[in-house]
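A protein chain is absent from this complex, but the other protein chains hold their places.
On to subunit A.
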Amino acid sequence: MSLRELITHSRGIPGHSDTPVFAEPWQAEAFAMVIALHDRGLFSWDEWANSLSAELKRPDALDDASDYYHCWLAALESIITTKNIAGRGDIDDLAAAWQRAAHATPHGQPIKLENDPDRS
């Protein structure tokens, strides 16, 4: 998408230029986790900006910024692993467990990690 198309899109929503802040709930949660961790002093905002910038600068970054929160999440994971709060493998395993738990949860019920059938 060109810059002009992005601008047109942001103006095309009825009721002015107020497009939704987050396209999907996970984006809002990823955003808020960074704020919460920063509030706790886990990293400075400068540190965060550099981590995010490193992700946004990757050559495969999309021109329409639709991958912005993917980069945001990758930057968060990078900080978490660099600071030894959790390893990449722990995050991968737990993410897979959440997906299995979701699959095993009947529709309409809240997804809980306990519902993971492979839970040990």
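We take it that a contact is a pair of C-beta atoms (placed from the backbone, for glycine too) under 8 Å apart; a residue touches a chain by one contact, two chains touch by 3 or more; residues count from 1.
In this text, contacts and distances are computed from a predicted model.
Peer 1: Quick one: find the hidden chain's UniProt protein name among "sulfate adenylyltransferase", "STAS domain-containing protein", "nitrile hydratase" or "Predicted branched-chain amino acid permease (Azaleucine resistance)".
Peer 2: Options "sulfate adenylyltransferase", "STAS domain-containing protein", "nitrile hydratase" or "Predicted branched-chain amino acid permease (Azaleucine resistance)" narrow down to "nitrile hydratase" for the missing chain.
Peer 1: Mind pulling the subunit A residues that touch the left-out chain?
Peer 2: On the subunit A side, contact with the omitted chain comes from 2-4, 6-7, 9-10, 17-22, 24-26, 28-33, 35-40, 42, 44-46, 48-50, 52-53, 56, 61-66, 68-70, 73, 76-77, 80, 85-86, 90-92, 94-99, 102-107, 109, 111, 113.
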